[in-house]
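The complex appears here without one of its protein chains, the remainder shown in place.
Here is chain A:
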Amino acid sequence: MQKRANYVRALGALFALWGADYPAAYEGAQAAAVDGLAAPAPPSAAVRRRLEDEVLTLGALAATLPVESLYKPWASMSGGDGDGPAQFGAARNLLLGDSAQHMRALYDGLELEVPPAYEAMPDHVALLTEVACLYAEAGNGEAVRALLADHLDWLGAYEDALATRLATLGARPLPVAQHHDELTAALAHGRELTGALTRAIHNLSQSLR
């Protein structure tokens, strides 16, 4: 379980911002690959930069973040006290939804702190996979299984979002034409990473059955 979780963790980490250090992250993922799965090869520095600056950064040109809240209804619980649900509970594409609230509660219980860069997205895939890995490290298979089922079941929607972004890119004039090719490659690489992570998660959850 641990090795498989390590690999999931290493792939999740590729969605974080690494700057110039990114090759080490890919090397790490390749080294952690298990069960014949192959981690994606690192893209060119220019493509990785577009991915980090324009796709994986909130508010960026083609921002498409691997953050669970964006792909699930914002709030599904009642407000307690006889109150109804949140008024835009069914909406998607909003940060800090139920999944983020739950993750915050988990972090509190685990005495872990969310760094400022992730304050608006405690359910970012880099953090989710890190917690899965920690549970695996503690030998808590049930917790790993619950985390995968509850919090890492939206990668299909994320891949669709990247595909939509890619498909609409051509129709949308960008401020700088020469970025177009790099951005296209960045979005395609994002999909490749998502595919690899989806397979790694599937592999881990199969092993937990």
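Keep in mind that, in the parts below, a residue touches a chain if its C-beta (ideal position, glycine included) is under 8 Å from a C-beta of that chain, and two chains touch if they have at least 3 such contacts; residues count from 1.
Definition applied: contacts and distances are computed from a predicted model.
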Among "Coenzyme PQQ synthesis protein D", "Tat (Twin-arginine translocation) pathway signal sequence", "(Fe-S)-binding protein" or "Linoleoyl-CoA desaturase", the omitted chain is listed in UniProt as "Tat (Twin-arginine translocation) pathway signal sequence"
Per the whole complex, from A:L37, A:L106, A:A163 or A:A188 the residue touching the absent chain is A:L106
Of A:A29, A:A185 or A:L204, the residue that touches the missing chain is A:A29
On chain A, the omitted chain is touched by residues 5-6, 9-10, 13, 16, 24-25, 27-29, 31-32, 53, 57-63, 65, 70, 74-81, 83, 86-88, 91-99, 101-102, 105-107, 109-116, 118-120, 124, 126-127, 130-131, 133-140, 142-143, 146-147, 149-151, 165, 168, 171-176, 178-179
